[in-house]
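Apart from one protein chain that is not included, each protein chain of the complex appears where it belongs.
On to chain A.
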């Protein structure tokens, strides 16, 4: 939160037409300047910023030191590119503008964007630097654009002459890749001498860099509840999809066994759903994979099914037990002859008592409900292999009541 008056010296020489920074050097520079002005004015409300251009017929001050961000941004429009940059005159005019700042308590700072070749020699740059240091003016140098021989060394010499107590900085930005504003975001030019920086600068840097680092694009530090909620819902979705996949695999695999396997598979699916709800997903995973393979193979050779017979039996149950009925209907519609399901599992599920106990544990399903019983009976009755199912079938004639 240092109280500062900053003059920004923009390079609008011919060399700024080049496109090695996208969209053009001048545009990249303008973006960086806009961000910089915002950061400076945000970090301390009494900070002032002014802008001048160095190239062209003469050095032109676009705005004098002001804390009005709108005025600063608006003066960046309609700038023309042309001429040669005059670095020493630019810095001198900036120094003069800073000298006449209204609030003498502000620290003086000049930020120079040096994109074109430097025609001065080292000695002259060093005297410029010394003069700035003598008057307690800090200088930030942004070296980008033209990379001629000796330019970095010259700028480093200028930086060494002006630097007192680490209040000045120099940044070299090579062309291609990052934009100038992104490259500057993490440097002390933006964050201001490492005192923690402004909230603006920090937030902008975090948004740019942090988007790809976190799983859901949300920083757990910034918003832990949101991050947690996203993660939990992702896991629930994954579990649900596994259950659905397993169900589909089971049904496809067991169609050859008539209706019993579908009911069993339905039970299986429900059991699995319970199991997964109580957090055990390891074993079914392998089964799901195997079943999926089979399901895919089977569905390739599926003939058209004969749903009509099934449907009539299903009709009564449908009204009462929608979920159960719908799932069963879906499973029936895939007709298949062969079955190569796991016989041991199906045997276990043939046991009526087991099935009814499983059903009892399911919420919303009452095993004594006649329609449920009828459903079970009808499936088991159509199974040709099961013995116990047929016996029960005789005991429980299908009834029409709901």
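Please note the rule applied: a contact is a pair of C-beta atoms (placed from the backbone, for glycine too) under 8 Å apart; a residue touches a chain by one contact, two chains touch by 3 or more; residues count from 1.
The rule is short, and it goes like this: contacts and distances are computed from a predicted model.
Student: Which of the following names does UniProt give to the chain that is not shown: "PITH domain-containing protein", "Putative vacuolar protein sorting-associated protein 17, Vps17", "Sodium/hydrogen exchanger" or "Translation initiation factor eIF2B subunit delta"?
Tutor: "PITH domain-containing protein"
Student: For a quick check of understanding: of A:57, A:104 or A:123, which residue touches the chain that isn't displayed?
Tutor: A:104
Student: In the complete assembly, which of A:133, A:154 or A:373 touches the absent chain?
Tutor: Spelled out, the listed residue whose C-beta touches the missing chain is A:133.
Student: Out of A:74, A:164 or A:357, which is the one that touches the chain we can't see?
Tutor: Touching the chain that is not displayed is residue A:164.
Student: If the hidden chain were put back, which residues of chain A would touch it?
Tutor: Residues 99, 104, 130, 133-136, 164-165 of chain A touch the chain that is not shown.
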